[in-house]
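Have a look at the structure that comes next, please.
Apart from one protein chain that is not included, each protein chain of the complex appears where it belongs.
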Amino acid sequence: KDPAAQNAAGPALVLITPSPVGVNDFLKLAVQGIEDSAKKHNGTQKVFQSTDPASIQQNLAAAVREKPAVIVAVGFNFADAIAAEAERNPEQKFLFVDSCTTKPFPNVTCAVFREHEGTYLAGAEAGLLSKTGKVGAVVVLDAPQFHRYSIPFGKGAEKAKPGTTLAPLFIGGANPFNDPARAKALATTLAGQGVDHVMGAASAAGNLGVFEAAKQGGFFAFGVDANQCPASPGQVVDNVIKRTNVVIGDGVEAILGGKTGETKSYGVKEKGISLTGLEPDAATSQCVVASHPDVLAKVGELRDQIISGAIVVDDPAES
Amino acid sequence: MTRVRLIAVPVVAALVLGAILLLATGTDPLAAYGAILSGAFGPDGIGDTLAYAVPVAGMATALAIPLRAGMVNLGGEGQLVLGAISALAVGLYVPGPGLVKVVLALLAGTLAGAAYAALAAVCENRLGVPLLISTLLLSYPAMSLAGYLVRFPVKDAGSSLPQSPQLPEGARLPELDGVTTGIFLVVAVIAVYAVIDARTPAGFETKVTGWAPRFAIYAGIDRPKLTVRLLAVSGGTAGLVGAIAVLGFPYRFIDGALITPQYTWIGLLAALLAGASPLGTLLAAVFFAALTSGGFAMERATQVPRELTAVLQAVLIIFLAATSGVFKRKARRA
Amino acid sequence: MTPPNPDAVSLRGIVKRFPGVLANDHVDLDVGAGEIHALMGENGAGKSTLMSVLYGLHRPDEGTISLHGKEVSFGSPAQAIDAGVGMVQQGFALFGGLTVTENVVFGSEPTRRGLLDRKAATARVTELIERHELRLRPGDRVRDLPVGLRQRVEILKLLYREAAVLILDEPTAVLTPPETERLFGVLRTLAGEGRTILLVSHKLQEVLAVSDHVTVLRDGRVSARGRTADQTAAGLAAAMTGREVDLDRVHPAGSPGAAVLEARSLTVPGVEGKPLLDNVSLTVRAGEIVGVAGVAGNGQAELSGAITGLLKTGGEIVLKGQSIDGPSVRARRDAGLAHVPEDRAEVGSAPTASLRENLAVGFHRKRPLVRKGFLRRKAVDDHASAIIEAYDVRGAGPTAAMGTLSGGNQQKAIFGRELTHSAPFLLVEQPTRGVDVGAIENIHARLVAHRDAGHAVLLISAELSEILALSDRVLVLFEGRIVAEFTKDEADPHTVGLAMAGGAG
Partner (left out) sequence: MIDASLFSSALTALTPILFAALAGALCQRAGVFNISLEGSLLVGCFGAVAGSWYTGSAWIGVVVAVIAATAYSLILAIGSITFDGDPIVLGVASNLLAVGLTSFLIRTVFGTEGSFSDPTLRGLGQFGPIPGQSLLVYLSWLAVPALAVLLYRHPWGLRLRGVGERPEAASSLGVDVTKYRYGVILAGGALCGLGGAQLALGSVTLFAENMTAGRGWIAVVAVMLGRAHPLGVLLAALLFGLAEAFGFRLQGIGLPQQATDAAPYVVTLVALFLSNFKRKKGQPA
């Protein structure tokens, strides 16, 4: 139907998202990644957006029926469905980003992130900047996967300034991934307890609630996935960025090159995870941390220690 | 003939309205509708439709049962989830051969849902909290409890997500072409409901209560007892649907996975639409399931937002409510 | 043609059709100022419809309405009210949750700075109450008032609106003789002030006693009219029904046998300490009709609830030697109780369901309707046809919705269903409320036949004449207690009426 797609000679790629892309930075980067890959290999690309476990399964099955060169799935919600489809369709290649199947499959390539390393660095910034010695986190759900955004934040802060404490709060409720008002209320609650730096891992919409609380309460927040500083300039200190686009590009390239079945972990060292402030374009990022070169210098040291292995950040999801 | 017209007019009206929406967004309505149809009933789509229809029809039937007596159970989500988590716990922890486990798990799910819904009935009978409110309010703690369980005592050791471990190989309901064999259980429940509704004193008493509650009490039907019974059956059916869901792919309980697809609300709508009649409820449920799976297919094929089908669905019901007598509260008396 | 002194109300050629029914068929009606005009007719003759047309609730399909010689046309009651027409509808139009004052001013409230002026409202209502000696308290909640007082609230509403034309649709259906007397006193005073009163009633004696003129409708057409002084009860009854009706039939006494129902010390607590039913004991024997007389609201509903099990009560009830004071409604019915309730539409039937289904209720767990646990369609059909035939229930057949039957036919169906149980004990409440003379005759005959078949019957009725015509024994209920008991011979309207008013306590 799409004439460009008909003419393209290269591989067909399908990206499946677990929820609508919209303003979700993580998924936007994934879409960017698949588009870049398609362009690079002169292929075609499609995006199937899911809304719930049932539609994830449907979309995955529909993708398999199209027999593309690579099916890319982002998000931990795909684990069971990919395992089932990979088993049933050994010829089909999958790139699974952000999580992995429990059992390895020769046709499933996994790319996972070590977000906790980035969170740790962000926590260090918070510790250095905090006046109250209390930092907090507003996180979607109280589950180990999401603790990667809370516990290491406290650890980093404690490392940077001993004695700093962490207060995490979780959104939960009827609609944890889309309840900005509740995210804001939680952030405000933290501020009421003396917290002045809040890590926001409250979903795309939820983080905006956290930032607004920060603006109103005069405290600071941290974003995730991409540079969220422009959403609330002056309030967002820094972001734990996840280079999903790069990771997808790498993964697709590897699969097209014939390498499949691996699991690759991306952390600070592999440049899959970083902080906006540590990137070359930090100065134009509108992030608060850009005006604290001393803090950035110290955090840069910590990053190097993580890269060298001198510091190992515990993964809360492993516990 | 008039019945056909009663349904046909709203359907056409909804389709026309949908077509206007589509034209407004610059899409060919015929292509979009074609994609919905083939996505819902085509060789690739029918499986999706059935897979979706199992929980929706199951929940629709669960909620239709008390609705027949004029009782609205708004707590289907909690009962569904509680049934699922109970079935899962049995499947995981009760020793024994696979088949026994499956049967016990289904039973446990049914019982858990039944007991919980009956509790809401007791709240109405003993504490004067209307059923509508007691079922709704009790639903949330059940969902929280299940979330808590898979987060702590029943968590999947290998995963960092709020989900349970997978059930062992033997303790699963097999799939046929992507559709759980639980479909037979759901069909059986609907068949039993249809027979009880049409042919037994119990079904008759339920209907009498639905027609005229005070008349039913006058005639010797014990309303509190009936409420408990109907809610137990309703919750039990919801629990069974939950059990079928966890015993099927992906063979585990994932926090929120039974809630986000809106099985319960769409089921309730189907039941309300059909006036809780057993076969009508089934038809409406399958229709909604087809619209949903067709919607996703349409989006994949034409990039028209799948929400269009949600809009069509709701508009259709509203037109139905407005133009036909199916939802009339009371026939007017002389 | 135009009379020099135009009538206060003049209806000309009124036609009103409902789907399938010609309710009013070219009806003419003239009523002078200061006149009490009675409107009579069988159930469904079109009385309420005609009055509703005058009150703006229905628009006539044909015909004209004139008030004091001026033609008017009402699209809504609001317009009729503005033109000075007021109506007390059959079965009241009161709000139980509101006070007397609120009910009275409802729809034309006095205001001050945009808000309700409660003071002015109360003052005006109090003044009207005093002037017409209505003995109401403006602040009382209407739901706490007995029926007789509610009736007065309705009258008060008309007075408050300064209605020149007062329509009362069967106002005495629920009143006792003394209350009726009081009401008529008020009506006469109002007529004396020059107001026009239209009174709809089935009760011949009342009409003869209070009205100046009378019009009889039959099948939507005027079948008789004239000065009341020129009419006789038998003549009016014949005009209504088109046949001779035996009006004053007092049925012969039965021959009571063994006690079937024994109730001892039935008590229902009230809100403020005063019990609604206070230590009531009674016995009903086989082959006996025991009538419970009393002004509505003196514990009748509670007595019925206590016996049927619809209300939880203190005390003991023994049915055929078996204690039933614990068991449920169903157990009591299984033990031998049948019941014709007061409220036919909501309690006695399911209006939206078919006649067939309505008739199956109560038989739906028993043979022959059920066999091997399943309801048999054929048996259900046969059962319905049998009752329809035996009790002459007229309508569109067994599949017609109960609610589409006329009131009289609904009553026949319910009677048929309950009598078909052949239960040892039958409780009947207000069997002929709102039922026309022809139907009354029929219902009474059936009750007596039921008694003569050896069944025990407890009859609760606010209609004293009905109690006297049927009962072998009469109990009088006053303020929750049985204050007097009479044998058939002792019972006469005067003494029983006195007891009903508390004069025997």
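Labels for the chains are A, B and C, by order of writing; each one numbers its residues from 1.
One rule holds in what follows: contacts are C-beta pairs under 8 Å (C-beta built on N, C-alpha and C of every residue); 3 or more make two chains touch, one makes a residue touch a chain.
Small disclaimer: the values here were computed from a predicted structure and weren't measured.
In the full assembly, the chain not pictured is in contact with A, B, C, by the touch criterion defined above.
Set against the missing chain, the residues A:Leu169, A:Leu256, A:Val295 or A:Ile311 yield one that touches it, A:Leu169.
When the omitted chain is restored, the residue from C:Pro60, C:Pro77, C:Gly297 or C:Gly480 that touches it is C:Pro77.
When the full complex is taken into account, the listed residue touching the unshown chain is A:Lys184, out of A:Lys184, A:His197, A:Lys242 or A:His292. One chain of the complex is left out; on chain C, the residues touching it are 55, 57, 76-81, 87, 89, 92-98, 102, 105-109, 111, 114-116, 157, 268-269, 271, 311-312. The chain not shown here touches chain A at positions 19-24, 49, 141-142, 167, 169-175, 178-182, 184-186, 188-189, 191-193, 204-205, 208-209, 212, 216-217, 230-233.
Chain B residues in contact with the hidden partner, per the touch definition given at the top, are 21, 24-25, 72, 123, 127-130, 133-134, 136-138, 140-141, 144-145, 147-148, 151-152, 262, 265-266, 268-269, 272-273, 305, 307-311, 313-315, 317-318, 321-323, 327-329.
To be clear about the criterion, only the chains that are shown with their structure count from here on.
Chain-level centrality, scored on Cα centres against the all-protein Cα centre, points to B.
With chains reduced to the mean position of their C-alpha atoms, the one farthest from chain B is C.
With each centre defined as the average position of its C-alpha atoms, the distance from chain B to chain C rounds to 47 Å. Within the complex formed with chain A, the residues of chain B that make contact are 44, 47-48, 51-52, 140, 144, 147, 151, 158-162, 166, 178, 249-252, 254-257, 260-261, 293, 296-297, 299-300, 306. Across the complex, chain C meets chain B through its residues 308, 310, 328-334, 339, 341, 343, 345-353, 357, 360-362, 364-365, 370, 373-375, 401, 403-407.
Touching chain B in their complex are the following residues of chain A: 46, 48-49, 51-55, 57-59, 61-62, 65, 76-77, 79-81, 84, 102, 141-145, 147-148, 172, 174, 176, 316-318.
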